[in-house]
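Of the protein chains in this complex, all but one are displayed in their positions.
So, chain A:
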Amino acid sequence: MRIAGRGLVDRGTTVGFRFDGREYTGFQGDTLASALLAGGNRLFGRSFKYHRPRGVMTAGSEEPNALVTVGQGARAVPNVRATTQEIFQGLMAQSQNRWPSLGFDAMEVNDLLAPFFSAGFYYKTFMWPRAFWEKLYEPLIRRAAGLGALSGRHNDEPYEKAFAFCDLLVIGAGPAGLMAALTAARAGAEVILADEDARMGGRLLAETEEVGGKPGHAWVAEVLDELGALPNVRLMVRTTVTGAYDGGTFGALERVGLHLANAPADLPRECFWRIVARRAILASGAHERQIAFPLNDRPGIMTAGAVRAYLNRWGVAAGRRVAVFGNNDDAHRTARDLVAAGVEVAALIDVRDDAPQPAGYRLIAGGQVTGTRGRLGLREITVTTPSGEEKIEVDCLAVSGGWNPALHLACHMNGRPAWDEGIAAFVPKPGMVPGLTACGAAAGVMTTAGALADGRRAAEAALSDLGREAAAVDLPQAENGGARIRAFWEVTGGKGRAWLDFANDVTTKDVRLAAQENFRSVEHMKRYTTQGMAPDQGKNSNIAALAVLADATGRAIPETGTTTFRPPYVPVSIAAMGAGGQGAGFAPQRFITSHRASVERGAPMIEAGLWYRPSYFPRPGEKTWREACDREVMAVRQAVGVCDVSTLGKIDIQGRDAARFLDFVYTNTFSSLPVGRVRYGLMLREDGMVLDDGTTARLGETHFLMTTTTAAAGLVMRHLEFVHQAHCPDWDVRMISVTEQWAQFAIAGPRARDLLNSMLLAPLDEGAFPFMGCGGIEIRGVSARLFRISFSGEAGYEIAVPARFGEGLFRDLVARAESMGGAAYGMEALNVLRIEKGFITHAEIHGRTTAFDIGLQGMVSKKKDCIGKAAGERPGLSGPEREQLVGLRPVQPAKGFGAGAHLFEKDAKPVSANDQGYVTSVCWSPTLKTHLGLAFLKNGRARHGEVVRLVDHLRGTDIPCEVVNPVFFDPEGGRARD
């Protein structure tokens, strides 16, 4: 019900929206909650466990009940608090956790079964049979209990992440925060003022009191005008600071487009900020708490401060006939404001016998609310006093059990707050988060005058830390009366459950049961009852729950302690945290220069690290990848193939100690390598396992070019930097990656030289380029580097040109190769070619194999030391008990098998106790017309010729294979030397 002449909404702008399909109107400035309350709607949702009808309880982000789904289809956002969602023209909201409708929910039967659903019910009931838990009970329970659901579809809306920096972050723009921001801003500090509300001002927008002789909201507007005009101030509305992290970093969630009708397509819906602040001030205010009395969860029962906020800020009376129930003077404000607005106040029930006698409404001093009625909304309350019981007809009950400082952020780095007897609440202790100071209500200063002064004080302290002089800022006059609270948590008389945690349906009975079953620690109670584990994270229930626990266990509250608060302060959508990561945004894509040419040829591009490499190049008529792959392999073996090998890491190493450095990082010797020659090298980790392999060319006396595998390029670079900086910093060595500078292509096959010569002005000087030779050449007007190396076993070259020429050279090479009966070849053929030759990749050097295991122990030079040599010589890292690299040929050549299969002795049972090794790489060899595999087999090198049993439990393979030399094809290597 709207009250004429009240509130700060724009009554000139009507906004139409829908809730559960029904049309409503509100005003610009309304939240979904205020507009629905104005429309007479008290029922917002169903509770989590018992499906009890629930209404809005608060007016802020701590709301436990009024969670709705906003939007439709893939763009629907579940669990939006109706108290923070601004309405906009065309807004569509739905209630949650009900079927078939909010008014009639079939699952309400849960409420009748409530006696069975006490804390620990699931743990006790669904113990047996064990397998049923995951398959049957849990899915059923999950379906019945719950919140809103995601659509299960991909949401294409943009979200955003961003960074911000400031001298001072002020969290919350109520009286304390505004005063702090003003003080710091006038002193010239870079200030970010963040507030989660759509409109800054905090409680000053919700109260009728004056500040500096003018209405609170007018004072707020003046301060904001001044702040907004200053270049050193950034005002962030709709921005909830969600977490405090190391180094003065704060997470914050900004609602950017979620409150707009027809938000532009490119406008982010939310932004997740990381704000780095040299100092921070927590001025987050306080949350009013409920009192646990029987059946205190009906729609229409709200916090007293929220009733006031709806009245004063939004011009909405939460009921026609209202009662107030409280234990402090603040509750009386609500009654006074309602009376002043012409709303009927049936009574104020104050638990204090000595409550001040008011004018204008009835006081029931020393009374308690001991019962309520009204299925879908409050209709009646029962009030008990020492003199008897009275039933009062009301449709709204405003409850004030006191205020809890919103100190959550202060606890995010594991600090524990202190109990303040004066306000019966926990308050932050100094230093809980380095650089963060709480002030105002967040620090337990509960008057407006106090908050203003405390905000200024906090800012002055921060300015002093920042080395700035504070400018003079006058304190405006403001309300300075205390709330005179008497701690009161729970009504013990009356019948019916008394809720503590509305969001998770936890009652006082559950907490007492937990204590009775010896879950007496507050941490155990929390987990046993799930109190504080709902989306509101216990903001509305933690203190009351531990007060009940303290009572049940005969301890004081400070002695009982409190659970702590962790980030995030409010729920943060994964879409915001993971912004930019939708689809391919998950990781950068690295494209080779021949990418477009490969895609044009129909090549499926497969990921290799961040790189995309062609899998194979299909030709018309080829139905499977294997057909293309087999053809490409035979093209290399019989004519010539071209393959982009640019993704291999290339590291340029220079300096007078470069050769010595390579001797140190490689197992074999490079100082003896002549200029213009290439050598294969093996690199170990410090622990003796193989790190990587590759070739290194000597381009000059003090200049080398190392190649690494694609996967380990970054790893090797890091390793080299570490070795240089940690082990030999005084050596004259400089290194840098040149992977991106050069596009490099393998040209392999008997006609490789012919292909190359067709592109050169004069035929290649073969004396200058023997097998494992290298040097500069000019190809089609471009200076290139040529290496005569082979990963296929064929005569071959790798040619490198500056990357700008990569695409042109690739297209030219492939066209020429095809005219010679050759082809471009992809990763599949490359893999077959290297398996046929027994060349290893990271399938074999997977981090658990030594040089001995792969049969390259001879490459570990005895004449020098190298990284990993000593550790590699430890017992157990060589010898017959090691699994050693072998080749496998199936006894029947057509029988294929997969990598990951395990090896057993021919007649052994295929169980892990009998395991003899495993397969790392497999292929069909079109050259040898058989399937092949590389494998590690216990004492494998001594077992060539033996038949072993290959079993793949996953794929159901069980075949005999012959153990052979891993070099299946051309074991003498004559073809490459040619």
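To be clear about the criterion, a contact is a pair of C-beta atoms (placed from the backbone, for glycine too) under 8 Å apart; a residue touches a chain by one contact, two chains touch by 3 or more; residues count from 1.
Everything that follows uses one rule, which is that contacts and distances are computed from a predicted model.
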item: Candidate names "Spermidine/putrescine import ATP-binding protein PotA", "CoA transferase subunit A", "Sarcosine oxidase subunit gamma" or "Sulfate transport system permease protein CysW"; UniProt protein name, chain not shown; value: "Sarcosine oxidase subunit gamma"
item: Contact residue for the chain not shown (choose from A:Thr385, A:Gln741 or A:Gln857); value: A:Gln741
item: Residue of A:Ala803, A:Met820 or A:Val967 touching the missing chain in the full complex; value: A:Ala803
item: Residue among A:Trp219, A:Phe502 or A:Trp611 touching the omitted chain; value: A:Trp611
item: Among A:Met1, A:Ala162 or A:Ala870, residue touching the chain not depicted; value: A:Ala162
item: Interface residues of chain A (partner: the chain not displayed); value: 158, 160-165, 256, 264-268, 274, 276, 580, 585, 587-593, 610-611, 652, 654-656, 730-732, 734, 736-742, 759, 761, 779-782, 801-809, 812
